[in-house]
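The complex appears here minus one protein chain, its other protein chains still in place.
Each chain carries a letter (A and B) given by its place in the written order, and its residues are counted from 1.
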Amino acid sequence: MITLSDIPPRGGAGFAGPMALFVLVLATLPLWIAPIGLYEYLGIEIAIWILFAMGFNLLFGYTGLHSFGHGAYLGIGAYAFGLFQQQVMVSLWGGLFCAITAALLAGAIVGAFLSHRRGIYYALLTIAFGQVFWFCAMKLHGITGGEDGLLGIPRPDLIIGAWRVDLNDNTNFYWFVAAIAALAVLALWRIVNAPFGRVLQAIRQNETRARFVGYDVWRWKWLAFTLSAGFAGLAGGLFAMAQQSAYPDVMSLHQSGLIVMMVLIGGGLVNFWGPVLGVVLYYIARDILGGLTEAWLLWYGLLFVIMVMVRPEGVAGLFHSLKQRLPRQASVTKPEQA
Amino acid sequence: MALFRAEGIQKRFGARVVLENITLSIEAGSVHGIMGPNGAGKTTCFHVLTGHHAPDAGRITFDGRDITGLKPHVIARLGVSRSFQMMNLFDDAVVIENVMLALPAFRAISGRPFRTSFGDSRLIEAALEVLDQVGLAERAWHNAKSLSYGDRRALEIAVALAAEPRILFLDEPTAGLGAKATQNLAQLIRRLRQRYTICLIEHDMRFLFELADRISVIHWGQVIAEGAPEALKANKWVARSALGEVA
Partner (left out) sequence: MTSLVPHLVNGITLGLLFALIALGFTLIVGVMEVINLAHGSLFTLGAYLALSTIGAGWFAETAFGAWWLSLPLTGRFFLALALGPVIAGVFGMLLELCLRPTYGKAPLYGLLLTFGAALVIEEAIRLLWGTGEQNMPVPQMISGAFLMGGLIFSTYKFYAAGFAIVAVLLVWLFLERTPYGAIIKAGAHDSEMVRALGYDLSRLRLLVFGFGSALAGIAGMVMAPIWGLRPHLGIDVVIPAFLIIVIGGVGSFWGAVIAAILVGLATGITGAYAPAWSLMSMYLLLIAVVGFRARGLMGRRSALEN
């Protein structure tokens, strides 16, 4: 029997293998990260940014909507988490729920303005909205603490039934973040390969045609934006816990641009796993190049410029074309009928 | 009663009046042709009829329902489907996915992010059936981008068919096709007309005269003549102004 799962997903990449590898690396990270000269906190940051980048790629790579202001929703999640802890109650799930909801809400409102637009105009409007949120975070001292941000955000204990885990311990916190990142990746895989995700990809490929076969493109674009803002909000909540603070810097155009660079360098335009690769490469560059030279961002920027010039499909795209050079028995042909 | 009617359609872009006054009436089960010289407003006319542009004046009804100014996706869901002159496909997808995306049954389950249809083979069968109609079933698992020009034109029609329309608008389906492919297409349209009402813009007069029951000739944004092909052939003025190659 032929089923939808036989329709090759983008990038032709399988899921079980890479996912197993991904989980394996995440799960064993605390064992080897210190011996190779890095530190555990880096693992936390990478896991959070993977979550952010994968959610962002739902919009950027899959739906083809180019947001350059996505840091705003991460920031909103972070502030929402912090404010909830400080003003309402100290609660892990309450805070994360609040972070996601706030980002979803902001995404829904902004998405309603954006979804009529396409191409560069869309990108430019996302920058404008991103700047508005960043500006609010800077100027609303009474709520956000201005430039310094919210400080002293607690990391509430994780409580499941009678089981209580102290997340102030970085190893425990790492497990928590890694588990959430893995779950989110699983959820995203399901989303992008379900009919839902196929429609998003159809809109990327041809908005006009999607409209003429009966899809309300405005609603889909809005949904994609809102959803990906929600993922950013979750990442933001976790980031507030990791940093124990929330500050406007993550909402700046600079940060929003970095996430685009990570996703693109990794190959998010052609591969589901591209953003993961991009995030890991970025942090390796930051920590290893950064250890060698002050100007690491200069080299990273140059790398990016060259990448856009010669290989905009990113690192994952590089793998694809390498694979294609190797002799293969059959490309995409009709699967066997059972 | 006519299945699809347009009355007094007018469309301006800025100061330029592209459609002056278009009145058309398409009978259920017929093949209705639209012809006219380049720049006469044929494609704009299609754009207005299928909701891409809202008309500045006039009324469009489909099956007795007023659809003037409705959004394209709403009109599409009512059963008005169209193909494009410039190809409009989902190029990164395989052929069968192009068709599947247009199936109403697929659309119905697409709204729920976690609803997978892994294991749902009915969709595949339905899509293969559509592809079979245009002779592309063999190529179902090829990339849409890798198809030959003629096959892409066929896929263009298949996507329109997959939406399960009651009326099918085809915008210059023969554009760029060779004689052999044009003949195949004529045969396809003869088969399709048993199931669908068809409205067809065409440049190739022989093709159109062979297939259409009625033809509207558009010039200067107006319908300057309308009738059965034989009647139009007899009309000297039409022949001279619009049909250069046939007269």
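FYI, a contact is a pair of C-beta atoms (placed from the backbone, for glycine too) under 8 Å apart; a residue touches a chain by one contact, two chains touch by 3 or more.
Being a predicted model, the structure only gives us computed values, none of them experimental.
Undergrad: Would you list the chains present here that the left-out chain is in contact with?
TA: Hidden chain contacts in the full assembly come out as A.
Undergrad: Per the definition of touch given earlier, which of A:V88, A:I143, A:I159 or A:V308 contacts the omitted chain?
TA: Candidates A:V88, A:I143, A:I159 or A:V308; residue touching the omitted chain: A:V308.
Undergrad: Can you tell me which of A:I36, A:I120, A:I160 or A:L292 touches the chain that was removed from the display?
TA: The single option touching the absent chain is A:I120.
Undergrad: Since one chain isn't shown, list which residues of chain A touch it in the complete complex.
TA: 66, 68, 113, 116-121, 123-125, 127-129, 131-132, 135-136, 139, 252-254, 257, 260-261, 264, 294-295, 297-298, 300-302, 304-305, 308-310, 312
Basically, only the chains that are shown with their structure count from here on.
Undergrad: Within the complex, which stretch of chain B touches chain A?
TA: Going through chain B, the ones touching chain A are 50, 52, 71-73, 76-77, 81-82, 84, 88-94, 96-97, 100-102, 104, 106-107, 109-121, 123-124, 140-143, 159-160, 162-163.
Undergrad: Enumerate the contact residues on chain A facing chain B in the complex.
TA: By the definition above, chain A touches chain B via 1-8, 10, 187, 190-191, 193-199, 201-202, 204-206, 208-217, 227, 332-335.
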